[in-house]
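All protein chains of the complex are present and in place, except for one that has been dropped.
Chain nomenclature is as follows: A, B, C, D and E, assigned in order of appearance, with residue numbering initiated at 1 for each chain independently.
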């Protein structure tokens, strides 16, 4: 299953809920305000590095650009909407808003 | 200043933001989904008991009733909308959504 | 006292509009003056006369129109309204569409200004 | 593949509708079939032809109507629409109002069903 | 005949503060008529949707919780609740208008993986 998270991890518990139920290896896409979770040098960075031990983490490029975030945590994979579609081809999605 | 919080403390960081900036003695009204923070016997109860050492905490009766919450933490003051208005008479309000 | 109120969420979807209504009603019952209710962000959606809820649910738009009948100014932000498809063609009785200057004036006039939502 | 899409938030206020649009566009560009886009909750507000955003911003309703021109079924939930003042009088080209049965059928037909918002 | 589609309704939001759980329930009722494989999961603040003792009359808001009791008549009997969400909120099975099966997070993760569609409400 592919997990889609769109809320800021600083103000919402959605990412935590997602992580609770995501099985090992399940990919996670951060988009909209959730991309702030992919930014390097933040209080959440170490947590995200732990997350990436169990899950491939993707961040939507268009959302990173819109928010002026260009320093992402090494290991987070930047994808565009075509990449988003490709992941949905491979996995059934589940949305955490 | 009177602090108004309407989001569930389980899914939103609004109550925490409010608590960060509320000065000692400033009253806090929990309404809408925030009233779940006033419920007894939860994982948040001990935190709320700490909060009440510094702030009078109110919960809106109509919202408690709507959600079937009748076991509130001792010390939380149940008020109706008239009580809400009276607190606003006494303090300028600040909303945390 | 003079109270101003801001409604920032749409009806039914969020409870903010209900809460604002309950607050306004209680304030009026206590004899306070409501200098105005300003509808901003999705709050503008409270003002459409096409609102048609289930019979056994409250009618949020009509509740507001009734408040207006008691002399309360209900102002809908034009910029926010245009983004969300609200204009004079669908405006319910008692609401008027105007600019953010009205919000400023309410905030200046009011002894207490209360925001619901956002 | 066959994709179904659910839009659960209003335009401009939340980005969900933008994201759904970007997703649908990218899926169509890759040759996928969109079995339908269902607008639920505040998502129904995407469908009003009275939408009138600033000139220098995107026109979310028109974007969807353009998607419809490419043969995509845009279905607005009637129950959610009535609560929020959306009916045939304000419905933009390419949208149709129908029941939740349509959502069920999309979900059954689609190989992948993607929800935006909620 | 094709296999029924496995659809899970995941309720994650508290009632009344937002309309998600109520409108989600409306969707569940309609889908019940389509003879698919439907399950309902209560997780996070969604567990509050089935709390007993709601009285929305002072607010004049429609109380939708009784509708959960009729789901059985629509052949929707797969109701699940997240143990952790329930316990963190100080709730037990006695607190609910229906009797969902209590699952831990591993069981829920497994159940989700089996679904064709997950609707978040």
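Keep in mind that, in the parts below, contacts are C-beta pairs under 8 Å (C-beta built on N, C-alpha and C of every residue); 3 or more make two chains touch, one makes a residue touch a chain.
Here the structure is a predicted model, which is why all the values come from computation and not from measurement.
**Q** Given that one chain is not shown, what are the shown chains it touches?
**A** Touched by the chain not displayed, across the whole complex: A, B, C, D.
**Q** Tell me which stretches of chain A touch the chain missing from the display.
**A** 6-8, 10-11, 32-33, 36, 39-43, 45, 61-63, 65-70
**Q** Footprint of the hidden chain on chain C, which residues?
**A** The missing chain touches chain C at positions 6, 8, 40-41, 79-80, 83, 99-101, 103-105, 107-108, 110, 113, 115, 118.
**Q** Determine and list the chain D residues touching the chain excluded from the picture.
**A** 12-15, 18, 22, 54, 56-58
We adopt the following convention: only the chains that are shown with their structure count from here on.
**Q** Both chain B and chain C are touched by which chains?
**A** Chains in contact with chain B as well as chain C: E.
**Q** Counting one step per pair of touching chains, how far is chain D from chain B at the shortest?
**A** 2
**Q** Centre to centre, using CA atoms, which chain is the farthest one from chain E?
**A** Looking at centroid distances, C is the chain farthest away.
**Q** Over half of interface residue numbers shared between chain C and chain D means same, under half means different, so which is it?
**A** The interface of chain C with chain D is built from mostly shared positions.
**Q** Report the chain whose mean Cα position is at the greatest distance from that of chain B.
**A** Most distant chain from chain B: D.
**Q** Any idea whether B-E or A-D has more C-beta pairs in contact?
**A** B-E
**Q** Just curious, how far off is chain B from chain A if you go by their C-alpha centres, in Å?
**A** Here the centre of chain B sits 32 Å away from the centre of chain A.
**Q** I'd like to verify one number: the distance from the centre of chain C to the centre of chain D, where each centre is the average of its C-alpha atoms, in whole angstrom.
**A** Roughly 28 Å, centre to centre.
**Q** At least two other chains touched by the same residue of chain B: list those residues.
**A** 6, 10-11, 32-33, 62
**Q** Which chain E residues reach two or more other chains?
**A** Residue numbers touching two or more other chains: 12-13, 16-19, 44, 59, 61, 116-118, 120.
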